[in-house]
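With one protein chain held back, the other chains of the complex are shown just where they sit.
Chain nomenclature is as follows: A and B, assigned in order of appearance, with residue numbering initiated at 1 for each chain independently.
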Amino acid sequence: MALSNSLYNTFFKRNSVFVTTVFMGAFAFGIGFDTGVTKFYDSWNKGKQWKDIRHKYVEES
Amino acid sequence: MISRLSAGAFRKAAFGAARSNAAQRASSVRFASSRASTSAFESVMSSPATLASASLFAVGTVAWYTHLYGNLPFISEAHASHLSDEGLHPAAYPWPHNGLFDTFDHASIRRGYQVYREVCAACHSLDRIAWRNLVGVSHTADETRAMAEEVEYTDGPNSEGEMFQRPGKLADYMPAPYPNEEAARSSNGGALPPDLSLIVKARHGGADYIFSLLTGYIDPPAGVEIREGMNYNPYFPGGAISMARVLFDGLVEYDDGTPATTAQMAKDVVQFLSWAAEPEHDERKKTGIKAVIIFSTLFALSVYVKRFKWGVIKNRKIVYNPPVDKTH
Partner (left out) sequence: MASFQVVKKAVSLGPTVRALPSGIPHAPLLNLAVRAPHDAHAHGHGVQPRSDVAPRWAGGASQVGSGLVSKTFSTIPPTINHQQRLMHTSVSLKNANETPDFSAYRHSNTDSNRALSYFMVGSMGVISASAAKSSISEFLQTMAASADVLALAKVEVELASIPEGKNVIIKWRGKPVFIRHRTQDEINEARTTDWKGLRDPESDDARVKKPEWLVMLGVCTHLGCVPIAGRIRKGPAPLNLEVPQYEFSEGDEKLVIG
């Protein structure tokens, strides 16, 4: 109850604040989502990607 | 029977054509009878002479067209075929990049490049892959630069207007074994070794087919005649392929110590060629994951918002109070 009220009063009450929050959120979400998907992809493909085997060849040269 | 049927069909067709004309007239003028004008027409249409001349005209048209163009349009040629004409269907192999989220095995790409360079590159070009494409995929920048510098490229013109040779750079594309198609054909008994840049995408069956082809060379079965200079491979459509078996155990020596069996080399080179056909593979799959997540979330949210917006309208109640009879 208190949480939803404070949420409403902080972000939703004024439209300007709401719209600003949406756009800032979109920016942050875009970065975070990209990072998250890449992290998942890397962990799923652990050992298969170039970044996982690169160390074997960089030391040689 | 046939003549009567056809005459009926003619009449129907003729009426169909006439009806559209008549319909326009009928809207303004009503005729007392439409019978008189068609009876003469009908007799012409149902006469055997008309039928005979129309049939003759149709047959003549077909004969004339066939004479001019050799065959009829929209009718594919039928011939007896044998399963071997299609090639043996390759088995489905568990490639490292088969899954929705799976990328290539990059160590395998590196080994596959070695196989390509030491074996395939003798005959097959790889036009669409530049040295720089290997950087960060299978080799470091320094390794790639060193490999590129081993190849001489023609550049120019210089300030004197002459072409000159220079060592390769990262921006250069993989060198082709033959300067042109004619040279390639003359060195290979008339057969053109295809460019391998997109070969995995260009062949039915993709990676499975290439792997099966590379490992599938056998002696021709009894009754199958293979011409001199050709080789038998059941996976190749028709069975007779100009390329001979090239991969034998221990042909190359992998620098990571992997035993170079025929199947291992075939797997590695197919992995390399799969990457060459699709260097954007990882980006494609990542974008796909993102798109599916984003759009399914958006769909769920829009369903919620739709229900939210329509809730007021759909849950509205309309009350009807019938008028009360005041006189009662």
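Everything below uses one rule, namely that contacts are C-beta pairs under 8 Å (C-beta built on N, C-alpha and C of every residue); 3 or more make two chains touch, one makes a residue touch a chain.
Quick caveat: nothing in here was measured; it's all calculated off a predicted structure.
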item	value
Interface partners of the hidden chain - shown chains only, full complex considered	A, B
Which residue of B:51, B:121 or B:170 touches the chain not shown here	B:170
Touching residues (missing chain, whole complex) on chain A	1, 4-5, 7-8, 11-12, 18-19, 21-23, 25-27, 29-30, 33
Touching residues on chain B - with respect to the absent chain	130, 132, 169-171, 294-295, 297-298, 301-302, 304-305, 308, 311, 315, 317, 319-323, 327-328
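In this text, only the chains that are shown with their structure count from here on.
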item	value
Centre-to-centre distance between chain B and chain A (centres being mean Cα positions), rounded to whole Å	37
Chain A residues touching chain B - in the complex, by the definition given at the top	33-34, 37-38, 40-41, 44-45, 48-50, 52-54, 56-58, 61
Parts of chain B lying in touch with chain A, wherever the complex brings them together	96, 101-107, 110, 136-140, 142-143, 256, 282, 285-286, 289-290, 293-294
